[in-house]
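Below you will find the structure I want to go over with you.
Note that one protein chain is taken out, while the other chains of the complex remain in position.
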Amino acid sequence: MTATVIRSTRGSQAVIAIAAALCLVAATLPLWGEPSWMREFVEIACYLIFAMMWNLLAGYGGMVSVGQQAFFGLGGYVMLALGNFGGINPFVAIPLAALVAALASLPVSKLAFRLQGGYFSIGTWVIAEVFRLSIANVAAVGGGSGTSLTALRGISRSTRENTTYWVALACVVASLALVYLFLRSKQGLALQAIRDSEVAAESQGVGVARMKLAVYVVAAFGCGMAGALYFVSNLRISPDAAFGVNWTAFAIFIVMIGGIGRIEGPVIGAVVFWALNKFFSDYGTWYQLGLGLLAILMTLFFREGLGGFVHRRLGFEMLPTRRILQLAPPAAPATASRLTPEVTA
Amino acid sequence: MRVDKVSKSYGTLKVTRDVSFCVEEGQTLGILGPNGAGKTTLFNLISGDVRIDSGGITFAGQDVSGLRPHQRCQAGIGRSYQVPHPFGNMTVFENLVTAACFGARVGERQAWDIAAGILDKTGLLPHANKPAGSLTLLNRKRLELARALATRPRLLLLDEIAGGLTEHEAAELVAELKRIKAEGTTMIWIEHVVHALMSIADRLLVINFGEKLAEGEPVAVMNSPDVRRVYMGLEA
Amino acid sequence: AGDGIFKIGYVSPQTGPLAAFAEPDAFTLEQVRKAVAGGIISGGKKFAVEIIYKDSQSNPNRAGAAAAELILRDKVDLVIASSTPATTNPVADQCELNQVPCITNDAPWQPYFFGRKGDPKVGFEWTYHFFWGLEDIIGTFSSLWGKIPTSKAVGGLWPNDEDGNAWGDGKMGFPPVLAAKGFKVVDRGRFQSPINNFSSFISAFKSGGVDIVTGVVPPPDFANFWNQAGQQGFQPKIVTVAKATEFPASIAAFGERANGLTVELMWSPAHPFKSSFTGQSARQLADAYTAASGKPWTMPLGLKHSLFEVALDVLRRAGSKDPAAIREAIRGTHLDTIVGPVDFRKGPVPNVAKTPLVAGQWQKRGKGLELVIVDNSQAPNIPVQAELLPIKYG
Amino acid sequence: MSTNFLQTAGLTARYGDAQALFGIDFHIATGETVAIIGANGAGKSTFLKAITGLVKVAPGALTIDGKPWGGRSPGDIVRQGIALVPEGRRLFPSLTVEENLKMGAYAGRPGPWSLARLYTLFPILEEKRKVPATSLSGGQQQMVAIGRALMSNPRLLLCDEISLGLAPIVIKEIYDALPAIAAEGMSVAVVEQDVMVAQRVSRRLYCFQEGRVSLEGASDGFSREQISQAYFGIQT
Partner (left out) sequence: MTETIVQGLLLGGLYCLFSLGLSLMFGVMRLTNIAQGDLIVAGGFAAISIAPLVGGHFVVAGLVLLPLAFAVGYGLQRLVLNRTLGKDPLPSLVVTFGLSIVIQNLLLEVYSASPRSLEAGALSTGSIQLGEELFVGTLPLLILGVALAATLGLQLLFSLTPLGRAFRAVSDDREVAELMGVRSANVYAIATALATALIALAGLFQSLRTTVSPADGPLLLLFAFESVIIGGMGSFWGTFVGAMVLGVSQQVGFRFDPGWGVWFGHLVFLAVLIVRPNGLFPKTKG
């Protein structure tokens, strides 16, 4: 039997086309935009990548980590060390730093995976603290006081800013594409299966332990990348800034607003977060308090998030991962007009 | 496939005691026994969901007792659960695609074809794009079977898939199982619906209190006084 | 439309553990805004002055981001910042990278300069700082400690942060100088703040015969130390710990046991200086603050005030919004401020100007405690108000 | 004395999207013993859960003493004197035998049953009262489960497959205790897979099939064939 499977709709194709066009326009931003826009983009890009990784872990892998800042900070410090001491261009050091974070997550997972549920969350936090305290005792990177990235001194401001911006854009597009393709692939199926029932997934041939580890490592890679990127643009690092739990706090906020367990969730959440930040961040304490409250209210009363809401309203998924089996291939013109078969096997 | 003196305890409760049996390739073994006799536990031991305390399990000449469940599945042991465990948020079709991709280790495209074929055969095709969580119990049980089939098993473990079926449905199921059997698949089937089991099993195994009570040719087993008393509750 | 307006960006830790430093901000800003309400004359033209105030949340990360926002979004002409290296360093780093003039204070110059990997031969291009340095505080403290007979054994409480690392540094910090002056230093190493148990310090201090305790310690840690010292019967004669005992609010938390604590004093109502733009004396400024806020005076009041004094002076002399012109004006600063003269031409290293430092002691005056000057060895022009008293134990 | 103190009319129940009961009409009189039989998944347990409030039903679907009680919390129902011995015993593992029994009295209904009286009924439990409940043998655990339900001094005792996983001899022991328990005018409804036992202990009998009542009437009024028919929907 030959199956016809639909993997995207007109709507979702339009979304992807629009996104691609936006990316192209965005790539030319340094030619016509304000430097401050680039700066804002880079910052929000770091939050977005971090939040996407958290979503992958918590929303798809069922691992609610409060310690991803361990890899964020590690990424930042490795980038700095490579740049300041290794003489490597910090932009080149970003992927290397992400790689180191991914490698570091292997032994870390051995510890963290011994805990489940809420204990996993706080356990990962303890591990992040161990990272923070360890780095804080390394005098070469300034100990508890932190240090500055000197490797970029001497490069003109506009070159530095434009490059940072392009690198950030590339990182965001790459992470989004990676997550999207991953979730559309076989592995994505396995991940969803694990989320629904670990026992059954295991009995259907899915290597649950390996899959979870893979997700954890990928998330560490992404978080490390976000961290390296952030500190390339920020130029100053300290253990408290790099390993602060507020990174995870913002990620949780972004994901809960946008909709947990959906690819577009963090993107929507990040846009909302950016807007809130722009208009309210000067309210300091009250702003943060409001974010916390909003996360609570979303969880209690609006768990699908904005992404879920939009999905219900639009009637189609913006970035679908589903496989819809076309039931009667030749007939059913009504469906065919709405749905476009993408792949036929 | 052979099971050699396997035992399992939960705390002080010995659920399986030194059970041994073997199934020839292509044959169908039926397992009977009162509730809580340890039948499902036996399946859990074979599929690897639960580790055995002692004894060994050999499948197709390979000792599988040390393998993880997913490895056993990939080795060809497919199972369905007594309490259905569908991937509730995925569609029925995706449930099967997952099983085919990872259990039978085929590529996506091929998995689609396998999945669609099995859906057709098991009558789930109309439900293909529904979330599995929205199925009725009956269809969930069908899905259990379909998903197990999608892993292309050489040995199929079926846990009470006929329970609650009407006469007509049960007959259809038996016919389907006979087809599967004819393709050369080995089966072990736990079932309380005795007549359905009788119509397909080559041999029967009766378990009581984690121990083998009787084993052998179906009619002979069913007529043995022990079985009539313990299982059917009939004073022989 | 920015012509004719000088924009000053101001970063300060309004919230977070360092918030005590920002307590006088509201008062200072109001005072400055009133003073420049009619604009200032620079290069013969009239400029309005706009001040944009950002919170660092006591987080170096936020401080850097706030500076970047000021530079890139608000397009400020001059960035100023103050209160600990955690604020000054990231802000100055941002300014240096974005080529915007920057003036900071209220952080010893060594953590500022060397903490930012500055080279004494080269200096920085855009960023300037005025405050005292470790040589002043070491000088003041050692002079202070010589005033009464002690065992000359000094116990150090230096945490693992910007300040602690600089103060306790084996080459630039307290230990070598104290050793040269005949003090014995008992240093158990940098501790990770917050820390809730000092018993290992206390037993080391006791066995080392320590009579003098010094350090630069966040208030909660010091509270722990001080309580536990009491419990363990450790009774040093002198306790001179920076940060923890600088602020009336944290002193109030220690209650009676704050009596006799000593601290470095960078500004007080008794300082014989006047504001360059309000003409107030130090006493008048303190009184005005107390009248407006109902709170006792605190050291950052003078420091914040002086920061704006320098900023406004620089802008008056700059003559235009050109960053280079503003930078030249900073370089040429020679101004008598409420914390003393600021002169960037002399500095110990490029980009740094020094202001005077004395030492004070919390002494019982009437019902409450008051911070009075007890040592002026490093700044003889500031008069001493009282004798140093050893801490009394009831 | 055929006052039907508890009655259901057109009772339906669902688990999420899956409907499990499709309009059950059931009644039981004070002092009456009724059996419910049916295949796996027929909905027997669900029916008992619906009565006790664990599964939500429409207010009018369940009447106690002529008043609607559907949709109330399990606590409200137990205070009305309806106690359930749940399927699979479900003792509290971290409580001792005696603590488990005391939990039964949590609702505080006055009545004849006390720890002392239970211990005379099941002396073995007094011996074991300090040990964790789950370390008992299956039959003893079932005694605890029954005792726990009795401690609430119910007017109606619902027993869900209390013979599950028990040796026939133990089953006999427990069912022999039932008349003594019911002697004081307590109603009893037993769910049982073993038809013979069900017929023996009850006065009337309901047979469930796929969420519907397929047979109802006096227990001794049915032939084995009739019951098989109602049970599986097929001829054995």
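The first chain written gets the first letter, and so on, giving A, B, C and D; residue counts start at 1 in each chain.
Throughout what follows, a contact is a pair of C-beta atoms (placed from the backbone, for glycine too) under 8 Å apart; a residue touches a chain by one contact, two chains touch by 3 or more.
Quick caveat: nothing in here was measured; it's all calculated off a predicted structure.
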Which of A:Leu22, A:Leu111, A:Ala275 or A:Leu314 touches the missing chain? It is A:Leu111
Out of D:Glu99, D:Glu126, D:Glu173 or D:Glu216, which touches the unshown chain? D:Glu99
Against the chain that's been left off, what residues of chain C make contact? List them. 15-20, 58, 160, 188-192, 194-197, 199-201, 203, 206, 218-220, 223-224, 227-233, 247, 249-250, 253-255, 257
Could I get the residues of chain D that touch the absent chain, sorted low to high? 52-54, 73-75, 78-79, 83-84, 86, 90, 92-95, 99, 102-104, 106-108, 132, 134-135, 148, 152
Considering the entire assembly, which residues of chain A contact the chain that has been omitted? 58, 64, 66, 110-111, 114-115, 117-119, 121-123, 125-127, 129-130, 133-134, 136-137, 245, 249, 252, 256, 260, 285-286, 288-289, 291-296, 299-300, 303
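One rule holds for everything that comes next: only the chains that are shown with their structure count from here on.
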Counting only C-beta pairs in contact, which chains form the busiest pair? A-B
Per-chain Cα mean versus the mean over all protein Cα atoms: which chain has them closest together? A
Dist(centroid_CA(chain A), centroid_CA(chain D)) in Å evaluates to 53
Quick one: chain C and chain D, Cα centre-to-centre, how many Å? 78
Quick check: what residues of chain D touch more than one other chain, meaning two or more? none
How do the chains pair up in terms of touching? List each pair. A-B, A-C, B-D
Quick check: in the complex, which residue numbers of chain A touch chain C? 34-36, 39-40, 43, 133, 136-137, 139, 142-148, 150, 152-153, 157, 160, 234-236, 238, 240-241, 244, 282, 284-285
For the complex, which residues does chain C have touching chain A? 14-15, 54-55, 57, 59-61, 64-65, 68-69, 72-73, 85-86, 89-90, 93-94, 97-99, 111, 115-117, 159-165, 190, 192-193
So, in the complex, the side of chain D touching chain B is made of residues 16-20, 39-42, 134-135, 138, 161, 164-168, 193-197, 210, 232-234, 236
